[in-house]
Structures are given as C-alpha cells and as structure tokens.
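In what follows, a single structure is set out as structure tokens and then discussed.
With one protein chain withheld, the remaining protein chains of the complex are depicted in position.
Moving on, here comes subunit A:
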C-alpha cells in the first residue's frame, strides 16, 4: 500500500514494502513504505523493538550479515536494495548522511575530528587536502563548535557528548547529502544540550536543503521538528500523517494511547493513562492486529487479519486499524477510549508541611573526590566538587524530586544518603537520626526504613536469583526467618505491585522491563520503609510502560504513607509526580520549592533554560515557543567557575550591567527564599521577576 503521490514532485527517497527478517525468522520490519520529498522532515516514532532503527539501517544498507531484506528503496529513483556494495558506499555520505545516537562509535579514536571530516569530504569530492581541511573547519563552525580551527585538531574523546554530536552532524552534511537519517540523535544527551543539537540540525537542514528522517522514541522531539510522522508498532507502520493530524487527531488506538500516556509539562493531569501489557515479541506475533492484546477498542474481527495501512479522510492520512474510520467519525481521543485509572484514594488530608515529621534532612552535604592522574604512581591533581554544600529536607508523605543534568551531583547525593555513614561534610539525618552518630545495630535498623529503587531494572536484580528469593532477601536480612511468613509476604508484595504470586518462581529475565521495575519496587517495599529513594525509576522504560509504573508509585505512596526522594532528569515526569523539586547544577542547588511555583514561575536562569529546553509533545506550542538556548557545555566539576557556578552559561548575566555582572563572578549566591512564593527559593543574585528576601536556613 503506497502513499498517494498526487500533487507532489518526484520524491527524494522512496521506500516501499520494506521487509527485514533476521536469522531465525524474526521479522523485525514488516512492510514499511514512505516517501520523502525534498527538504521534508519525516519523524519515525516507536518504542524499543518497534523496528524503527532497523528500517533506517536497511535503507542505508548497513544491516549485518544474515538479515534478509526485501522490498524497494529508491534514492532519486535509483534502486538501492541489491545494489553493489561500491555503489552503496558511494551513496552513503554523498546521497545519504547518517547521524547515530552514539557519535563516539562513528569516529575513529586515533584520528583528529578535522582529519576525519576532511577525509569524508575527499572520499566524495575531488579537492586538495588543504581545501578539504578548510571545508572541515567551515563545517565545524557551521554546527556551532567554538574555535573550530583549534577544535579540528582535537581527538574524538576530547569532545563532550554534545560537541561530538555536532561534529557528527558536520560530517554527515559534509557532502551536501539529499537525505539525512538521524537515529535517536539526542537520546544520550541532556535536555539543554539536546535543544542545542536540535537547533544545529535545523540549521544544517536549512543550509543543505536535505530531507531528514528523524527516528526517535521521544514524541516531544518530533513535534517541533517534523512535517510528517510515521508511527511504528511491532515492525509495522500503524499510522502516518501530517504532524498536527497525528498529534491532535490520532486515529490508531496505539498512537492515541501513546499520546495519552506521556506526562505533560504544559498541562499537568491528575492521572496518566497507561497502555496495559507489553509489545508482542517479533518472534511470536498475534495472528491479527499486533496491537489487539493491548487495545481497548478491540473487537473480534481484529484477530482475523492484520489491518493494512489505509487512507482515512482527506489528505495523506493513513492508519492501520479496522476501526479507524469509526474513530474518525466519532472524533475520539486517547482519554475517551482508554480506561482512566482510578485516582489514588486520597488519604486523610496531610497537615501543613511544617507540622509533618521530617523524614530526611540533608544539611550542607559535601562530597569531594580526589582527581587522580598517572597509571602507576597515582598523584592527586585536583578535586572533583561532586556535591558541594546542598541542603534540603523531605517531610512525611511528600515527594521531593532532585533534578539536573548529568554531572550535577544528584546521583552522588543519593549514594551519600544511602550509605548512612558520616559524610565528608555536613549532615544527613534520616528519621531524626544523624547518620554520623549511628551505632552499627542502629544503622541496620534504619536500613529498614530507607530503601532504594534503581534506574536499570535489569542490573538491579540478581539475574541468577528467582524473584521469590529476591523479594525474600530483605525480609530474611532483617530477621524474618519463618519460611511461611516470608512466602506469604512475597506473594503479598507481588500482588501489591500488580504481578501474580506465581511469578515468584521465575527469574528476572523472564519479565519485561516494566515488570522488572515493579519487582524492584516490591523489593524496596518489603520492609515497609518510610522513605524510598527512587533513582531515575522510569527513565529506562518505554513511555507506554512508564505511565503504569508512575501510577503505581503514586498509589503506593498514598496507600502506604511513603515519602519519596525522586531523582530524575525528565522534568515532565517530575512535574507529574513530585510535590517539591530541587534543581541542581554543578553540585549545588540552583532552585528549590513547591513544584507548581518552580514550574510556574522559575526564578533561576538555569531552571528557566531547563524548562524551556524540554520538547513538548504539542506541535503548535513547539512551533510558537521561544527557547532559551544555553551556550556551551557544563563546566567540569573539577574546576567550577568562581562566584555563581552558572555564570559561564547564564543568559541573564549577559544582560546585566558591568557591576552586577561582576557580583556574579565574585560572590557565590546562596539559596534565598523568594518573596513571591510560600515555598520557593533560588540561588541567584538577580532572580527572575521577584525581589529576594533572606530566608532562615531550612
């Protein structure tokens, strides 16, 4: 089934009925067709395992041996599938440029970036070495690398992640390709860097006029960038259309569910709508519609045959669902068709914050690491100021989120708390007990009340232990030896997190990512803790699964009266789940306060930039939004700037007068309470829109 071609010129790239089968009969891609016009941006979205990356590797002819590809891929009408390798090599780079998620793997570590880009130029163009080197510098300049002359002589490992991604873009556009394929180009990057790179990508497109295929799992990234969107599920395209159509009027239940399940920063919802179940394994697809086992609109006819991608309504709109026309007629959306989960039974209204018990109090916490150099004789060459004096508290029944980009010290903070030993500097007080003054037995006792859930649910569970033993471990470690009682508690825990008691006999790898995370949560709850530390608990999960886990965390908090310390980099999730938020930058707290106040009226320039960098899954808003783009990378925590740590990137400082700007460089701001809010503080001399008043230390 091909797209209508009416009213358009010849496509740059045309893919029709592309199929990829891996050894063992695993059908990774099944019948993908799309066409790409000159200068168009097509977003391909899907969850892990949906076949979106395999599709683009097949287009590039980069699949490993043993993968069987059928169908047709035409670049300017020339067939690529089955073309001889030399021709493909010539086309890659010249006709099609590719940008991967991990740019380090795309560069050879032993050559300088400049040489590699120049090399890419010379492979496809007859130019002298000097000219190519000059062109490399120009390209680096184009993608916004400061001091391109000097940086061209640097090796790949000397670049930061964001800079490397820019260099990768420079290399991809070196020969003015007609098509750029970007496979999750910003997934490994922090949000502020992601915003920069997306901006560079737009520049690159403007300069070269290339068409872009943007592959991502992040519906926000596509919303602001793409002209059209292709949604994939279980190796098959399930919906295709103009970006606004897809986002505002999805017609395939999967797309509808996907959009409804994302936590939204712009309009907080009470409850996320999860899609139950898991994507089917490509080796065992259901007979009919692959989405049928999870679809709320499923009727008997859905199991008969796999629905084809068909046109709905006017325009180039297509969906693979037998009920799409009906959905279109009734104009349904995700919230209409998916059962909205019960809101958590709100326990008795918690008292005012000041009156509730403090479960965790961190005061002026400091953790510095020595920076060592030398292979044989290590000597200290400096200090990494990983956490440099932060203070916050968590009250009973509340969720405090610690957010920040990588390297801001949030993970170190967690470790310091979990260790329950005397910190290098400052204090950690858990449930009224100072960790520095704990006797051994007391510390063990306190561990019952303080539990952790890790980010990566595979690494956090011992692969060689049956789930029953994993859950029993904390129980046995804290003196519950009675086998029967342990067994029934394990069954209870599994039910609590939405799994079945029979699951106790299986091993972690028999579970999907979301289920494993539920097991991790069950383990943390085994001892009925008071405070649970959540270290990026949903960032490794697909969106449709993520919603279910977030809902579970919310329910448990209310039902069991828990307090959470939630570490995350995803600000949309934080907005949804947290009561209070602390934004960290380079080992310091930049801004802290009630979620609505911080998100509603961010006072610190860093928070403002962070919030504006998050892509919203809303094309209209994305198009009209103005972004505060930060310059440069995060400074090294071994060498933080003097005065305000944010000053090297602060957009606000640039607008200040000379004496004010000097104050930023000389005097370190501390967190002061803002007059505008009840519970809102920022560490900036010139906070946005409000007068600062000195506040008593928490």
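Everything that follows uses one rule, which is that contacts are C-beta pairs under 8 Å (C-beta built on N, C-alpha and C of every residue); 3 or more make two chains touch, one makes a residue touch a chain; residues count from 1.
The working rule: contacts and distances are computed from a predicted model.
Missing from the rendering is one chain, named in UniProt as "Oligopeptide transport system permease protein OppC" (options: "Sarcosine oxidase subunit delta", "Metapyrocatechase", "Quinoprotein dehydrogenase-associated SoxYZ-like carrier" or "Oligopeptide transport system permease protein OppC").
Check A:270, A:299, A:459 or A:485 against the missing chain and you find that the one touching it is A:459.
Annotation: of A:32, A:504 or A:549, A:504 touches the absent chain (contact as defined above).
From the options A:52, A:294 or A:523, the residue with contact to the unseen chain in the full assembly is A:523. Listed residues A:37, A:119, A:303 or A:469: the one in touch with the omitted chain is A:469. Against the chain not shown here, subunit A presents residues 418, 443-444, 447, 450-452, 454-456, 459-466, 468-469, 472-474, 477-478, 504-505, 507-510, 523.
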